[in-house]
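A single protein chain has been removed from this complex, and every other one stays in its place.
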Amino acid sequence: MHAIGVDIGGTKIAAGVVDEDGNILAQTRRVTEPDDAASIDLAVADVYTELSRDFEIGAIGVAAAGFVNSDRSTVLFAPNIAWRDYPLQTNVRALLGNDDVRIVVENDANAAGWAEFRFGAGRDVDDMLLLTVGTGLGGAIVVGGNLVRGAWGVAAEVGHMRVVPNGHYCGCGNEGCWEQYTSGSALVRDAQSALITQPERAVRLLELAGGNAAKLEGPHITDAAKEGDPLAIELLAELGRWIGEGSASVAALLDPALIVIGGGVGAAGELLLGPARHAFENSLSARGFRPLAEFQLAAMGNEAGIVGAADLARI
Amino acid sequence: MHAIGVDIGGTKIAAGVVDEDGNILAQTRRVTEPDDAASIDLAVADVYTELSRDFEIGAIGVAAAGFVNSDRSTVLFAPNIAWRDYPLQTNVRALLGNDDVRIVVENDANAAGWAEFRFGAGRDVDDMLLLTVGTGLGGAIVVGGNLVRGAWGVAAEVGHMRVVPNGHYCGCGNEGCWEQYTSGSALVRDAQSALITQPERAVRLLELAGGNAAKLEGPHITDAAKEGDPLAIELLAELGRWIGEGSASVAALLDPALIVIGGGVGAAGELLLGPARHAFENSLSARGFRPLAEFQLAAMGNEAGIVGAADLARI
Amino acid sequence: MHAIGVDIGGTKIAAGVVDEDGNILAQTRRVTEPDDAASIDLAVADVYTELSRDFEIGAIGVAAAGFVNSDRSTVLFAPNIAWRDYPLQTNVRALLGNDDVRIVVENDANAAGWAEFRFGAGRDVDDMLLLTVGTGLGGAIVVGGNLVRGAWGVAAEVGHMRVVPNGHYCGCGNEGCWEQYTSGSALVRDAQSALITQPERAVRLLELAGGNAAKLEGPHITDAAKEGDPLAIELLAELGRWIGEGSASVAALLDPALIVIGGGVGAAGELLLGPARHAFENSLSARGFRPLAEFQLAAMGNEAGIVGAADLARI
Partner (left out) sequence: MHAIGVDIGGTKIAAGVVDEDGNILAQTRRVTEPDDAASIDLAVADVYTELSRDFEIGAIGVAAAGFVNSDRSTVLFAPNIAWRDYPLQTNVRALLGNDDVRIVVENDANAAGWAEFRFGAGRDVDDMLLLTVGTGLGGAIVVGGNLVRGAWGVAAEVGHMRVVPNGHYCGCGNEGCWEQYTSGSALVRDAQSALITQPERAVRLLELAGGNAAKLEGPHITDAAKEGDPLAIELLAELGRWIGEGSASVAALLDPALIVIGGGVGAAGELLLGPARHAFENSLSARGFRPLAEFQLAAMGNEAGIVGAADLARI
């Protein structure tokens, strides 16, 4: 069965027809208005109309950043779109005017993780943790071949596992959340701190930021590290260490076979994965009694959300 | 189908015939020798012979403290019994001399958690965390109605999730493991520390320990707290706080509907659960977007291992 | 000998003639421009001219927020005034046109602490720690009757003792500095976090802030606590706990007889001091082998800087 996956961003939506092997057969896009929830309903319906002309579509999966209820119909809350307890499934259904097609709503990190599990880095395992290290730290969890959604649809908020009591403040209101140590934002803040405490080692970073600490961005650090800059290498290793140590805590609970690292920071490759593996090995409980979980970079590109949402809509 | 559950302890085994509703229809016991693995094989077989006289038995579930491989046949390692990569299933099968009965091996905390999930405190939920707060901190995890065993059978080592970087040393070789803050041993050590740092508040505790700090035990603390002793109440509240805060980290990953507290420390009841709930509420991410998971005491008694092992053997 | 104390603020200076018992005999003020360092030199000289008409003046002590070199003549750096390696003593001397009067420069927290030690809460002890809990956490240290200035004049930066590895980011570029847990700013941030994580308990705080979390200020919390608001009381107790625990670390090094709490947060009184004492007692090393240091509120008012600077100029 073909399914449409729709990936809803802040200002545009991307959609595609996905077959059962995870191939995208056709794609389209729409510009949307994040403050106008109804415009997004219309865009989803419109995309269906367009793509269903040439393909027989059995299901639509809609992925978005936000909390989705456990029956996959309603967005409870979205940080960047005007959705509050928003009945996305019902609204789109009404616009479609038929009951023939299945419609489900999914969290975008879950959708991307599912794509990775079904068709990407995780296609050979049953138990997987996806960490999406971007501005924040998102993720998805697969246990025994099933996506973990939790009792109320709010599982896999991996970035909010606490790793340091009384640690960094988090926007969620708590302290010491994993994403405050393992994200592009954390990387940049740590680099900015180093500009203050270790200025003589931070010359190259400051240069790449155009001489303005406030303009420093994650890619500057990755670039400097690839050039061999010792401070940048240290900063990425520190980020990797937190990936590894936090993953060891997850492994104590879930014993995954594979940990997939996605998100922009993944561009650092082995500069990140090496320290992550080392820290994971040194922190893992029951270490002698199981193989070590592997660390791999995400294999699906930007279309992971489309592919995963489509595939989840078939289940 | 009736199944036999066998709960293997250090020096004895307890077994029972369990029906599909979790009722124990008959029980028996054997004394065993932890250093003589073959004696345990024989005892399991012997128990089957005895119990299968009066009941038609379709499966045997054997629960023991230790790491069990993911196909549930072999004990990889047991702390208290001479099992190292021990083919328990094969050995028992050979003694039984027939292939008619299913034989599975389970981790004892998983068995007890499963009993709690199927017939006890968790019977109305699909997503549950069991914490067994005894000498150490064990547990079991149920996600979407399935027991989480992990890629290599080593999941739900909840006591080794790290809660404090550079924290208390753990016997596992790491630091800051949850069980070093949330266990009877941690409770006793903290009380012993208070005997040094707050002697004037620890008079009653010392008295209950017969004047000897080294003889202080968990029940002394629970008893003192129930009498109203402020220090003992504080110590249990601190333990409860760690239960709640650690559970909030688990909830960030798994979003359970219920957290069940078992083990000897559970005797403290609300003196423990109250602070646990308070800490959980204050530490939970995405709090406004889901109901709060409930905290309940385990409802199954000492036979949880028998019941859970038998039930898992049917699956 | 009479001395003039000058307290240099961001936009004005306050000065007074101080006798050897710490009494202020006369006062005056000037408005100054923080970006115009020369204007401050002139104002100090002008103040001297005015006050020396009616009093015989032997010394001038100038106190300002900033790092002062160890021979007490130069401001190395000031956060709020355009001083960088600024020869304040030499400049004022040149304007005075005579060598008869002693001129010294002091850090403002040191000056206030010295006043407290000589004439205020610390007048009966030889070893004292002053903590000024305001926007940040400043302080002064007296050991054996002497003010501790350090090898390079930068001692008593108490707010930057680290209390939590990988803890809250600090403006100094490090993490986990004491002032990120023990200051009015920390109090407000923790309250703002509670507005997110415990909204149902934060109703009164939000009300006092006019319904706008961003407008919440320290006095709102103190006011609510005095009304009996449980959350506000908890927040102040938490602040007090950090005061006590950090002070126990200082006491391990310096064994003071007295810890004086100054700054705006002191208005909370026993709501702060009680938890501080309790935490100090429970965290102090070598506890059975010495009396407990006392905790007291600062006794000198806003003129502490004037009095202390004048007195230090006589030494």
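By letter and in written order, the chains are A, B and C; residue numbering begins at 1 in each of them.
The rule is simple: contacts are C-beta pairs under 8 Å (C-beta built on N, C-alpha and C of every residue); 3 or more make two chains touch, one makes a residue touch a chain.
As the structure is a computational prediction, the values presented were derived from the model and not from experiment.
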{"item": "Touching residue (missing chain; options C:Asp126, C:Asp190 or C:Glu238)", "value": "C:Asp126"}
{"item": "Chain B residues touching the omitted chain (full complex)", "value": "164-169, 172-175, 181, 189, 193-197"}
{"item": "Chain C residues that touch the omitted chain in the full complex", "value": "67, 76-77, 125-127, 141, 143-144, 146, 148-165, 172-174, 177, 245, 248-250, 252-257, 283, 285-291, 293"}
{"item": "Residue ranges of chain A at the interface with the undisplayed chain", "value": "165-166, 197-199, 281-284, 287-288"}
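Note that in this section only the chains that are shown with their structure count from here on.
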{"item": "Rounded Å distance, chain A centre to chain B centre (Cα mean)", "value": "34"}
{"item": "Approximate Å spacing (C-alpha centroids) for the pair chain B, chain C", "value": "52"}
{"item": "Sites on chain A at which at least two other chains make contact", "value": "164-165, 172-174"}
